[in-house]
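Let's turn to chain A:
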Amino acid sequence: MLTALILLPVAAAVVMMVVPARRQELHLPLGIALSVLPLALAGYVFWIFEPAPGFQLVELVSWYEPWGINWFLGIDGISLPMVVLTTFLVPIALAASTSIKTKTKEFVVYILLLEAGMIGVFLALDLFLFFVFFEAILIPMYFIIGIWGGERRVYAAVKFFIYTALGSALMLGGIIALAVSYSSQFGSPSFAFGDLASVDLSPGSERWLFASFALAFAIKVPLFPFHTWLPDAHVEAPTAGSVLLAGVLLKLGTYGLLRFNLALFPEASVEAVPIMGTLAVVGIIYGAVVAIVQPDLKKLVAYTSVSHLGFIVLGTFALTSGGLQGAVIQNVNHGLTTGALFLLVGMIYERRHTKKIEDFGGLQKVMPIYAGFFLFMIFASIGLPGLNGFVGEFLILIGSYTTLPALTVVAAGGVILAAIYLLWAYERVFTGVPDKEENKALSDLSAREISLLAPIVALVLVLGLFPGILLDKISPSTEAVLDYIEDQTAYVVPEPGRLADVYLAGEDR
Partner candidate 1 sequence: MITPPEVSWIAIAPDLILALGAAVVLLVEVQWKPAARVLGLVTAFSLVLAVGATLLQKLAVEDAMLAADPERLVAFSGMILMDGFAVFSRFALLGATVLGVLTGWRYIEGLGRRGAEALALIMLATVGFSIMVASNNLVMMFLGLEVGSIALYVLAGMSRERPESDEAAIKYFLLGSFASAFFVYGVALIYAGTGKLAILDIRAFFDQFIVTSPTVIYIGIGLVIAGLGFKVSAAPFHSWAPDVYQGAPAGVVGYMAAVAKIAGFAAMARILLTALGDLDSIWLPIVAALAALSMFVGSTLALVQGDVRRMLAYSGVAHAGFIMTGVVGGETQGILFYLAVYAVQLLGAFAVVVAVSGASGARSSIDDYRGLARRSPGLAGSFTVLLLGMAGLPLTSGFIAKFGVFTDAWNSGYEWLVVVAVLASVIAFAFYLRIIVAMYMDEAEEEAPALVPTVRWVVGLAVVATIAWGIFPGSLLDLAANALAL
Partner candidate 2 sequence: MIVSAGYYMALAAALFVIGALGMLLRRNVLVMFMCIELMLNAVNLTLISAGRALNDLNGQVAVFFILVVAAAEVVVGLAIIVAIFRRRSTASIDELSELRG
């Protein structure tokens, strides 16, 4: 089942390759149709997934026995939402790519291969296999940015590639070190996630290994101060690229931190809580502050990602139920809202061929439907309760306070800044009287464009009001992570309710 989930997009890519290059009108519709298949399968997996801890639908095939590497897949409550999100966003990203006029076939192929890689990352339970997917997705993304991107696409693509490759290269060292320790302790080589978690590490080497993994994921997230590749990549990438980049690729980092860092190096994770938390919070505030004055709409949205993903990292390293659940669900939420924002920016870019905020003004008058969608997504991104962004953010904030009070308070300041940068941008782009000639004749969204956004809007609402759909499946797995950490270390998840004694001890009742 899970193998099929990975191989379906690959098969779809192969089918695409067979289509003659000159039948350009076929490429995109066919691609969209084919990309719905993985979505259907992922939906089925979601349906049969039991809300229980541990991995389900596990598949294990030996790859090269003497090295202990395996085709080892499984899904749990942490990866399930990510897989569904990935398969959900790909058809939308493809359908939003009508402006791709050159080499459409290759474009679709790259997107499908990218999808396979992303799904693979989320499903892999063998670290070797994980790394293969983790690194392999760089290639299609590199081409997507580099071939169909904007003016400085080559710079952005190379920067994206090299920067993230730098992180994963060091992680490769970490994986090798872990595997070597395993085989020296247990006598046989293995890269299986569960096996490597049982390796006995000295505190010093555990810290180093934690750092090697954390750096790779921090660059991917991207965590401050490793974020500067992101605005460049986003600004230059075509819409579909931005959507998938923000929607899924960044989540590989947060997913990795949650899945691998916490479970493989519980001791070091507990130690690293202040560092990771601080970086996350600095990123929240810093990303938001920098976003305020960005002159380019896409860059602005890119910096909001830096800020929003800081919340996810904060929630992850808060090591509480609320924090972890919030982190997982916020992965999905951010993917939806930011993905939608990039779609929206792409739609206006197709009409006006500019993304500069100052080139707009008064758009709400000429494009009311567009403005409505934009505003909706802005509020989803700000974290308006009732919409999805709030659920994650609130769970994270409330959940993180018990372990990281000071940092969480600062992080909460990010919600003010979010309102400032997004609403100010909205004000400049949409309100007032349209005074530029080019803007007066803009056409509002077409039915096709509305149909791209509508499913996202629906999900934003559904997840905002009924997050239980996801949380029920997520929580057993996140609880299992916490139990594991408590089991392995001296760390105890603080029981909220006793904190009054902890933090304000000594006062009279």
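The candidates came about this way: all candidates are chains of the complex that A comes from, given by their letters.
In the analysis below, a contact is a pair of C-beta atoms (placed from the backbone, for glycine too) under 8 Å apart; a residue touches a chain by one contact, two chains touch by 3 or more; residues count from 1.
All figures in this text were calculated on a predicted structure; none of them were measured in a lab.
Peer 1: For chain A in this complex, identify the touching candidate from 1 or 2.
Peer 2: So the chain touching chain A in this assembly is 1.
Peer 1: Once bound in the complex, which stretches of chain A touch candidate 1?
Peer 2: Counting only chain A, the residues touching candidate 1 are 63-67, 128, 131-133, 135-136, 138-139, 142-143, 146-147, 153-154, 157-158, 161-162, 165-166, 169-170, 172-173, 176-177, 179-180.
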